[in-house]
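Okay, here's the structure, questions in a sec.
The complex appears here without one of its protein chains, the remainder shown in place.
Showing subunit A:
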Amino acid sequence: MRFRTTLSLMAPVVLALGLAACGGGDDSSGGGTAAKPTNCTNKIVHEDAKRVLVWAWYPNMAKVVDNFNNQHTDVQVCWTNAGQGQPEYAKFQTAISAKKGAPDVIMLEADQLVGFEIQDALVDLAPYGASSVRQNFSDGAWKDVSQGDKVFAAPVDGGPMALIYRTDVFAKYGIKTPPKTWDEYAADAKKVKDAGGPVFGDFGSNVPAVTTALMIQKGAQPFVYDLADKKNITIKLDDQNTKDVLDYWGNLSKQGLVGKEDQFTTDYIAGMVGGKYATYVSAAWAPGYLTGAGVGNGKDKGKFAVAPLPQWDTNSPVSVNWGGSAFAVTSQTSDKAAAAKVALGLYADDASLADGWKTQTIFPLNQNVLKSDEFLNAKIEFFNGQTVNKDIYVPAENAYKGAVYSPFTVYYYAQLQAQISKINQGQTTGSQAATDLHNQIVQYAKTQGFTVQ
């Protein structure tokens, strides 16, 4: 009797342990291609083909994945949206630390690649057919995803920057031509404000990548780093150019000429819809995201236009980039060849690229698109029929020379964000912020074991 009681008491425990064991088994197989990943966001067309788990956040990703799966019988994409930008990187970083749970293929922005490369989290695609797509891309685009002979991702889109502005606000306050220099930008901002108009732009703390791009435009070179020389890094964030740019935006913010709001929040989008910001310093993919959030519809339709990014020196204009992404294969994949096939082939077919640029969710880097008449002469609806590709974005992309990023972009952005927030609160000046930022980043690099030059 007693024995049986013991047994019946034990039973649930054993059962629970058994279930836990099953659960564990399921988890460990979720990451790789060894077992079939389930709960994909998309429909699998060919059930018995190998499945490759992909994380990506392009707004038109559902179409892109369907295009790929319909065209391939040997491999199928199982897609999950694991967050846009930072939230996705945080999940990937955790999976790297845990040594399991990463997808096979992941969408990463160019500024994040080296931080994952240094952790051996990405697979070199050179032995898996990267050279077959090389001719589709410019040297600059290819350089952003390579380290020497190694290729760590397949480029999809870029982010040439320009000045998006509202034609109705410009017309109302008598600004006939969009500012060509940053001095003109500040003067126009003052003119609009003095006439009782809205703020001219926005110095949001949560887009440190934009501020970094603007620093680089002035001639700053925050980082020099080469993965081949893993332990040495050059950091220069307290130079005059960085200080000038931070002071410039700090002064605009202090005078109330630009907003201090974070971007992409509901409040910010509401401001964009209502014409609260006269301009938006942003990348070529921005209109797609704005349209998706409801900007440029209804009575705002056709109120936007775009001009080249203002310059510091019109005699030697500099083109800069914000964002732009690529597909990388993670080193946790169990089938590198299949994953590489997806990384190189996903969002590379004509139908997907066309859908991407027509909805302006990507600015394609594929030269076949960039040089096509259809792309160059397209009249973009968001910009009231302006031929923005030919006039603004393609020249900007062609002039872009690539950038060098640090292996701790996430940390650097977080510190820059904190400094911008302090500038906006009037607690520091741009110059002081640059000096403090420099010291913080140098200190951090040292604790991470780098030799700082």
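Throughout what follows, a contact is a pair of C-beta atoms (placed from the backbone, for glycine too) under 8 Å apart; a residue touches a chain by one contact, two chains touch by 3 or more; residues count from 1.
Convention: contacts and distances are computed from a predicted model.
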Candidate names "VWA containing CoxE family protein", "Carbohydrate ABC transporter permease", "ATP synthase epsilon chain" or "Cytochrome d ubiquinol oxidase subunit I"; UniProt protein name, chain not shown: "Carbohydrate ABC transporter permease"
Given A:D144, A:D188 or A:E261, the one touching the chain that is not displayed: A:E261
Of A:T211, A:T279 or A:N424, the one touching the omitted chain in the full complex: A:N424
Which of A:G271, A:G345, A:P364 or A:G430 contacts the chain that the document leaves out: A:G271
Touching residues on subunit A - with respect to the absent chain: 2, 5-6, 9-10, 12-13, 16-17, 86, 89-90, 93-94, 96-97, 115, 118-119, 204-206, 230-231, 260-262, 265-267, 270-271, 407-408, 410-411, 414, 417-418, 420-421, 424-425, 427, 447-450
